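Heads up, one of the protein chains got dropped from this complex, but the rest are sitting where they should.
Letters A, B and C mark the chains as written, and numbering starts fresh at 1 in each.
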Amino acid sequence: MSIALRSAEVMLAADRASRALGIELRSAGPGTGEVTMVVRPDMANGWDICHGGLIATLADTAFAVACNSYGVLSLAAGFDITFLEPGQVGDHLLARAGERAVKGRTGVYDVTVFRLRPDGTPGDPIAEFRGRSRNVGRPILD
Amino acid sequence: MSIALRSAEVMLAADRASRALGIELRSAGPGTGEVTMVVRPDMANGWDICHGGLIATLADTAFAVACNSYGVLSLAAGFDITFLEPGQVGDHLLARAGERAVKGRTGVYDVTVFRLRPDGTPGDPIAEFRGRSRNVGRPILD
Amino acid sequence: MSIALRSAEVMLAADRASRALGIELRSAGPGTGEVTMVVRPDMANGWDICHGGLIATLADTAFAVACNSYGVLSLAAGFDITFLEPGQVGDHLLARAGERAVKGRTGVYDVTVFRLRPDGTPGDPIAEFRGRSRNVGRPILD
Partner (left out) sequence: MSIALRSAEVMLAADRASRALGIELRSAGPGTGEVTMVVRPDMANGWDICHGGLIATLADTAFAVACNSYGVLSLAAGFDITFLEPGQVGDHLLARAGERAVKGRTGVYDVTVFRLRPDGTPGDPIAEFRGRSRNVGRPILD
């Protein structure tokens, strides 16, 4: 198994928050990561659309998969998210993360959150997320 | 009851996501809002600290209280968050939102997430969030 | 000449700020744009590196080329920039903009600022910029 996949599995096995939200790993590679989530009724906000914070949480998990994919612990220093359209209860969402730049201990990762079509392919993007990571230099794997 | 408080109560009564996370309203005023959350074990990420997305979710709810406090529906266009220190399981967190600027349909709101001290007063800030809202012009209250 | 190139030329012909900074158009296409700038001594800040605001200005011009490339006026609603390494006096910089997502009147564009190598090819990225645009619906060309 690749270092990226092993790092993602070690991380997600202990990630109770992602598990409670039903977030599942779809792929991990060097500088990349994909996770999915189905918008449940208990993820809706007061306007009956998916709470923006939970869309950000999904994207943040994809970001964590990507920025930890080299087997060295990185933490989120922060992120920015732009919402393009609301998520609806029942939507199957995919967050796809890719590395934009790494310089020293700082990384910049982009994550697009897509609504999946019935055939499982990505449809329209519903949010664009950019994460800023900080490599803390500690190995993830033994 | 003030328009701000009534708007917050209408919104939060229907906000299943915030309820599932145990987020509670502490105050609402014109352009302001405060909500609290206790970091539960099922909110920890793979590094055993509070998932950053859930800290953002707490801040996003405070932002929603503040930007909807005039009784007119506003939605989040996006936000930026900077993490200053990790949240720990068991922490009592307070997110305090205030209005920075409103121009036309666009609003800018700042939210600080604090760890509460045992006496219930805000301790160190653990995250700084800035939300961008879009007023959609529809009344919240009948 | 393409709509993208004609729109860029109309815009930049009137852009005295970009001209004063020596910013030059290199390319424009649908949703894309590239501009260059040489870091002059009068662009250095108090630490003798290129003022970050001017790196942002270069990126903002590339963003304007890209988000106006369909011949319809778009304005910047805001942007975020992360600095990866300093620009030095004498550096030849390239800002390359691409469209990430457009939904309704809102657009998200990414711009990477590169230091050019002596042979004119992009070297290391020195900054990552993400612009948020608002289409105001007015044609640029007659």
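Just so we're on the same page, contacts are C-beta pairs under 8 Å (C-beta built on N, C-alpha and C of every residue); 3 or more make two chains touch, one makes a residue touch a chain.
Just so it is clear, the model here is predicted, and its values are computed rather than measured.
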For the chain that was dropped from the view, give me its touching partners among the shown chains. A, B, C
Contact residue for the chain not shown (choose from C:Ala64, C:Leu94, C:Val108 or C:Ile126): C:Ala64
Considering the entire assembly, which residues of chain B contact the chain that has been omitted? 80, 82, 84-85, 100-101, 103, 106, 108, 110, 112, 124-125, 128, 130, 132
If the missing chain were put back, which residues of chain A would it touch? 77-78, 80, 106, 132
Name every residue on chain C in touch with the hidden partner chain. 10-20, 41-48, 50-54, 56-61, 64, 73, 75-83, 86
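What we mean here is this: only the chains that are shown with their structure count from here on.
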Separation of mean Cα positions, chain B and chain A [Å, integer]: 21
For the pair chain B and chain C, the C-alpha centroid-to-centroid distance in angstrom is 34
How far is the middle of chain A from the middle of chain C, if each middle is the mean of its Cα atoms, in Å? 28
Residues touching two or more other chains, restricted to chain B: which are they? 77-78, 80
